[in-house]
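The complex appears here minus one protein chain, its other protein chains still in place.
In order of appearance the chains are A, B and C, and numbering begins at 1 in each one.
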Amino acid sequence: MKRLKIKLKGVQKGLFHDTFYWVIKSSWFKFLFVAMIAYLLINSFFASLYYFIGAEIVNARPDSYWDAFVFSFQTSSTLGFGHYLPKSDLAHVIVILDTFSGIFYVAIVTGLAFAKFAKASARISFTDNIIVSVFDGVPTLMFRMVNSRETHIVDVNLNVSALIPYVSKEGMHMRRFHKLPLVTSHNPTFSLSWTVMHQITEESPLYGMALKEIQENAILVFVSLTGIEDVLSQSIHASHQYPTESFVKATKFVDILDTTKKDNYTLDYARFHDYE
Amino acid sequence: MKRLKIKLKGVQKGLFHDTFYWVIKSSWFKFLFVAMIAYLLINSFFASLYYFIGAEIVNARPDSYWDAFVFSFQTSSTLGFGHYLPKSDLAHVIVILDTFSGIFYVAIVTGLAFAKFAKASARISFTDNIIVSVFDGVPTLMFRMVNSRETHIVDVNLNVSALIPYVSKEGMHMRRFHKLPLVTSHNPTFSLSWTVMHQITEESPLYGMALKEIQENAILVFVSLTGIEDVLSQSIHASHQYPTESFVKATKFVDILDTTKKDNYTLDYARFHDYE
Amino acid sequence: MKRLKIKLKGVQKGLFHDTFYWVIKSSWFKFLFVAMIAYLLINSFFASLYYFIGAEIVNARPDSYWDAFVFSFQTSSTLGFGHYLPKSDLAHVIVILDTFSGIFYVAIVTGLAFAKFAKASARISFTDNIIVSVFDGVPTLMFRMVNSRETHIVDVNLNVSALIPYVSKEGMHMRRFHKLPLVTSHNPTFSLSWTVMHQITEESPLYGMALKEIQENAILVFVSLTGIEDVLSQSIHASHQYPTESFVKATKFVDILDTTKKDNYTLDYARFHDYE
Partner (left out) sequence: MKRLKIKLKGVQKGLFHDTFYWVIKSSWFKFLFVAMIAYLLINSFFASLYYFIGAEIVNARPDSYWDAFVFSFQTSSTLGFGHYLPKSDLAHVIVILDTFSGIFYVAIVTGLAFAKFAKASARISFTDNIIVSVFDGVPTLMFRMVNSRETHIVDVNLNVSALIPYVSKEGMHMRRFHKLPLVTSHNPTFSLSWTVMHQITEESPLYGMALKEIQENAILVFVSLTGIEDVLSQSIHASHQYPTESFVKATKFVDILDTTKKDNYTLDYARFHDYE
């Protein structure tokens, strides 16, 4: 889903918060790779200290940056083979700082690794389109969701809102969210596919609007889902945005659940987005 | 509780998420055992690097895979006895990678261990059957729950829904969840056993159905409970599913709470599922 | 608050869950002390392996359990000074297991330490008594709470219920929780003291009951509070139980907030429980 880019002028950023944010969003391989590069950079910094300040290291060639680098690595990782050894007082002081960098590095990487695991990650897929159809004789908006993990989400609450333009008596232009009542907005369990329906009755803020009026008003629909992942007992959350271009006239979504084999259903994700 | 098996065609999986999922579900002994095997495999990989690439290690026999394995272990665990020592530049590079694998291993295992502890695990037991009885002169569905930990769960909310078939005017077949109003759906504290009751009055979606009709319609009941564990201050959750076969006609569940000794009640779990 | 002791017959326990539970409840000093004892026990186990199996250790006296113990400690902690060294293949194998025990130990202790920190711990104090007084001309139950941390709790929701005996038409004896409506049940912020009031109007399940009837029916009041700690942004929770003996007739609680110094209030906890 393409999102509007927003630039905030005059707002200060938080380095550590942004790091955290990046780590959570990245893949594991990217994360581990960048963590390794970071370690080597910190290590290089301390290697440079030993090398340029001229801190004496037993068995290391004084003119070798590589030896300083290897010693720094054996120190910050707390390997401490003992072949290379700090000799001068200066070397001992740098060893202390070097080791601190290692301890804090491990603390932070461990914290981040846990945060990546712990992040409750629902994988809910939403159909590309909202279809304008008819249900029980009433014009109805429909979209479909699928739970892409082989888990059950329980106590699922669904909130669907439409962003509708409004002008106040004083002439203030604004757009306001209006809740769209659903045929079913709470499900005790969600494990397969769920077709969400909003009937455009008199209670609907879209009452009297056909597809044409919806698109003229550039109405946007926002979906937000909360629930509890059954095995991990974690709160999960998913959201999706339907721009006005995604509304289409159709009868229904193509059936994707194959129930021919008893107790062993198959859900064909390939046709998930299709309608007829 | 046997669950329907669902196969998702065309959905990509996440290796790390599945690992996490497996770890949370496994027993601690299984987890620690698999973690150890994983460590030995990673270690073997680096031992092979030293051995086949021919990286020189002081005091190690060049033709001994075992020596390479032991050195690799002393390295990745940051033991670093210093008897075996990396000699060539190539050996030093592999040592760095080997140590990284150790640091990341510890970070990940620590994160997983914490996740296993932190997982709020309610242990609520549900009776095997829902009984169809009479309460205050009204036909009533009843099941019983027991809190199997010696803790108090507070602010308990209970949600019971029935999955009932429905056919729309357009001929679309579907099954929809309907909430079943309960005699008590919120309890400030839950520490012993709780008999949950749904009276089949006019407000009930099951109104007019006897046991026979309930089973003909293959009606399924889904239970979902949320609350806060008192000592750990953690949100907890439990859910259970009653298939249509589990409905039986009975008067009441057998009394299992022995209150003869004052201030020292005994709850006999052996007769928990029994009704009369 | 003294709690009823409950014994569960026939329910299996979880070792790791109980450990976790104990750790969260214990003081930090107790936790660190027991963690240290546990480490020494694990260490003794591996020391015994080296000693009794006769695994060769360089520089260690073969007949010294103390040397085996020291070597085991240097191994599992990954100190690895390198003075004592594993010699035989058997020694190398035990070193691997010994080091694993150390890695898992650190992983588990780190996880537990974090869990102890992370546990959101509200410290709400409740008055010993519920007083039966009059407010706005209506008989009113009152108790007082104080936030014993110098923090703000925001979005506070309070739930007060009474456990009242009930006999069904079929003669089933039971006790049911009934919510007591409060003068104020939601507070956007709670940082000082809060006097909670339930007016015994017609809407009250206690309507028509004087103190005498309340105590004859052995009515118990259960209080449950949820909110968000402002600085840590953590959900917090507190609960309290008032037995029927704690109800007393009184006019009001003694005023404990000294507001004579502007912008620097003092709350005198010593008189917190007193009423007049």
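One rule holds for everything that comes next: a residue touches a chain if its C-beta (ideal position, glycine included) is under 8 Å from a C-beta of that chain, and two chains touch if they have at least 3 such contacts.
Remember, predicted model here, so these are calculated numbers, not experimental data.
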- Message: In the complete complex, the chain left out here touches which of the visible ones?
- Response: A, B, C
- Message: For a quick check of understanding: of C:Val106, C:Val160, C:Ile214 or C:Ala238, which residue touches the chain that isn't displayed?
- Response: C:Val106
- Message: For a quick check of understanding: of A:Phe29, A:Phe104 or A:Tyr207, which residue touches the chain that isn't displayed?
- Response: A:Phe104
- Listed in rising order, the chain C residues that touch the chain left out are 28, 32, 35-36, 39, 66, 70, 73-74, 77-83, 106, 109-110, 112-114, 116-118, 121, 134-137, 148-152, 154-155, 183-184, 186-189, 191-192, 228, 230-233, 235, 252, 263-270
- Residue positions on chain A contacting the omitted chain are 3-11, 14-17, 20-21, 24-25, 58, 75, 78-82, 85-86, 89, 92, 95-96, 99-100, 103-104, 106-108, 110-112, 114-115, 118-122, 159, 161, 168-170, 172, 176-177, 179, 222-224, 226, 235-237, 239, 241
- Task: Tell me where the left-out chain touches chain B, residue by residue.
- Result: 78, 80-82, 110
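Assume only the chains that are shown with their structure count from here on.
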- Please work out the Cα centroid separation of chain A and chain C, and write it as a whole number of Å. 33
- Item | Interchain centroid distance [CA atoms averaged], chain B/chain C, Å | 23
- Hunt down the residues of chain B that sit against at least two other chains at once, touch-wise. 78-82, 106, 110, 112, 114, 118, 121, 235
